[in-house]
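Got a structure for you, written out below as structure tokens; questions coming shortly.
Every protein chain except one is present and positioned as in the full complex.
Letters A and B name the chains as they come in the text, with residue numbers starting at 1 for each one.
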Amino acid sequence: MITFIPRDKVSKNWIIIAPILSIVFTIFFGLLIFTFLGYNPLETLYQIFVSPFSRIDRISDILVKACPLIIIGTGLMLCFKSNVWNIGAEGQFIMGALLAGFIALSFPNIETKFFLLITILAGFVGGALWAFIPAILKTKLNVNEILVSLMLVYVAMLFIDFIVRGPLRDPMSFGFPLSKPYPEGALINKIPFPGIGFLGQLHYGILFVFLLVPISWIFVNKTLGGFKINVLGSAPQAAKFAGFKQNSITITVLLLSGGLAGVAGVIEVSANIGQLQPEVSFGYGFTAIIVAFLGRLSPVGILFAGIIIATVKLGADNAQMTMGIPKVVTGLFEGILLFFLLTGETLQKYKIKWSEGKK
Amino acid sequence: MIKFCMRIFSLIAFSISVLFFVISNAFAGSPTKVGFVYLTTPGDHGWTYAHELGKQMVEKRFGKDVKVSVVENVPEGPDATRVIRELAKQGNEIIFTTSFGYMEPTLKVAKEFPNVKFEHITGYKRSKNVATGNIRFYEGRYIQGVVAGLMTKTNKIGYIGAYPIAEVIMGINAFAQGLKSVNKDASISVIWANTWYDPVKEADAAKVHIAEGADVLAQHTDSPAMLQIAEKNGAMGFGQSTDMSAFAPKAQLFASINNWGPYYIKKIEELRNGKWNTGDGPNHWPGNVWGGIKSDMLVISKFQNMPANVAQKAQEALDGIKTGKINIFAGPLIDNTGKEIIPAGKALDDGALWGMNYYLQGVNGKVPG
Partner (left out) sequence: MEALILTIIATSIPLLLAATGELIAEKSGVLNLGVEGMMLSGAVGALGAVLWLENPYYGIIAGALSGILMASIFSLFTINFMTNQVATGLGLTIFATGLTGLAGAPLVGKTIPSLPKIEIFLLSDIPLIGSILFKQDFVAYLSIGIIIFISFFLKYSKSGIILRAVGDDHQSAHSVGYPVKKIRWYTTCFGGMCAGIGGAYIPLVLTPHWSEGMTAGRGWIALALVVFASWIPWRIIVGALIFGGITIAQLVGQARGWPIPSQLLSMMPYIATIIALTMISGRLSKNNSVVPSSLGKPFFGSQ
């Protein structure tokens, strides 16, 4: 019988040991599954974990894939830290992209890149507005935000579908559901490297991540706002005594996380798609929830978690291209990886005690 | 002397090996690397499954001369760009991207790899190394209309469409033309599922059609659900993309089968002979190569569950389309509000088909959006 005993504080050693153990367990199960299904297990593991780092442009593709996950995950971190369960980032992502897209398409000839500031702001507002609904319902009427934010995901999905097939459809698209292409001013360019050209899809939007991670680290660890969020999450009673206004914190973190999800939406569409289409988010909002937890709700952790998830997704594609391993197998493997990574978190917080049988 | 013999011997050995190398390269050749990008997995038993069958035909036809890589479940966004680029980087010489949403990603990557050939399925934008291929799905719909018109007793036809895009609308209109040619009293009502694939929703739509009195059903969505509902409720219907008679042995009248194999084989052959080109079709609507029944890209399965005289009519329609005797969209064409689309003696050209946003006579309601 195994029992867990809480540690007084998160163990420093286990911060390193736990993820390694998780990976070891995953690899062990991976070896079993791949062997059982008749694929070369070592080569499969190589394709999934190592091949994404085997070329510089592949590494840049990891960054591109991780970019929206890290941005959304950082916003969600603020929510989850203060015990506000926003699981509707997918909808906020969509509404941010949609509002920014609407503004971009309203100025079809604009060329200056300063316009990007406006569309990104619009994305923030769009996402924040969508998150404002659960925020106001939660604080004024005590409505559970988990479910409101989740419901709003479906409303957002249907709404963009309606807009792209109706009002914003490009008349030249033969009835296909696509908007007109964005004007030059609303596009995020790829980064040119002298002598190499472009590296995969690497675009300037990545810079936002490099800004966001340190800023959020400072916010969480060094400012009063971050302190309040931490206290509210870990000791709500203490927060009450200290006179923190719980409602205003709840609203703030929801608006921030919605806004960041919206910005992720703008970056994703402006850099990688260049027009509105019925599907702009591909589950990023949900995957980012996993990223936030894998990252142990810390900015640096989320950076790494985003990269891990992106790596495995890319590696799965590589495994399919070179070895013909179908997506269902790598999906299965991904699920196992998640389970063990999440278990790793428990090992950091709790000590294991082996006891003989049950009392 | 021995030394001399050795020299001669090694010289011969060397020349043989060089010769062998040259010959083996010239004749056996290294395999042509072919890439495929799928929207879902072949397990959908519809659109992607049809492409999978095409891919299998390629492998069967070329054997060791091709090496095929497939990527399944690629969403129509930045992931597509990355996957297509990766396939190009891995040395695939021709890459088939098999969904409409891969249009921009394909064009983007094609610009970076001018020596790789790209084949975008169902798109309408081309470039020097991007060709587009599509099937005249609507030809099969016409024959469906003929059979439906002769089989229906209630004169109500239920049609399930995925999305109101030109490709689906022209299918409905072709169906209406076939219907009208044999039965002036029957009419079609359309339900848009707003999805290509959701078996339960497709089944619900089929049930609603039957409840509203339809006894022959047609679909432009992917799963066999509609036919299974027809089978259970004593209605009839048509299979989509692949032969679905296993799911509905009593209800399937016939299936319009998407046969991508011959197209893939033709294009890969062209590539191997150095004759690959983007075709000579007009430049501004989907499918530069837009093949139908005549070119075997659309195959009509066995006519079944119908009386001999209906099967004969269906065969006549099939032959008529094959020989070109039947022009499905020949004037006079009148839309269902009474507006004349084209007068007698003229016919819609391919471009006009891709601009369809109206229903012809015989279809109820109006196109949404």
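Here is the rule we go by: a residue touches a chain if its C-beta (ideal position, glycine included) is under 8 Å from a C-beta of that chain, and two chains touch if they have at least 3 such contacts.
It should be emphasised that the depicted structure is a prediction, and the values quoted were computed from it without experimental measurement.
S.K.: In the full assembly, spell out which visible chains the left-out chain is touching.
M.R.: Within the full complex, the chain left out of view touches A, B.
S.K.: Quick one: which of A:L78, A:L152 or A:A239 touches the chain that's been left out?
M.R.: Reading the full complex, the residue touching the unseen chain is A:L152.
S.K.: For the full complex, which residue in B:V34, B:V130 or B:V190 touches the chain that was left out?
M.R.: Per the contact definition at the top, the residue touching the missing chain is B:V190.
S.K.: Based on the whole complex, identify which of A:D61, A:D161 or A:E268 touches the chain you can't see.
M.R.: A:D161
S.K.: Looking at B:I210, B:A317 or B:L360, which residue reaches the missing chain?
M.R.: B:I210
S.K.: Suppose we count only contacts with the excluded chain; which residues of chain A make the list?
M.R.: Answer for chain A: residues 2-6, 37, 85, 87, 133, 137, 141-144, 146-148, 150-152, 154-155, 158-159, 161-162, 165-166, 286-287, 289-290, 293-294, 326-336, 338-339, 342-343, 345-346, 349-350, 358 touch the chain left out.
S.K.: So which bits of chain B touch the chain we can't see?
M.R.: 40-45, 158, 189-192, 194-195, 197-205, 207-212, 223-225, 228-229, 232, 246-247, 364-366, 368-369
Here is the rule we use: only the chains that are shown with their structure count from here on.
S.K.: Which chain B residues qualify as touching chain A in the complex?
M.R.: So the residues of chain B in touch with chain A come to 35, 41, 69-79, 81-83, 85-87, 89-90, 100-101, 104, 112, 124, 163-167, 169, 194, 285-286, 354-357, 369.
S.K.: Help me check something: in the complex, which residues belonging to chain A touch chain B?
M.R.: Of all residues in chain A, those touching chain B are 57-58, 61, 64-65, 161, 165-166, 169, 174-177, 198, 200-201, 268, 271-275, 277, 279-280, 282, 314, 317-318, 320-322, 324, 326-328.
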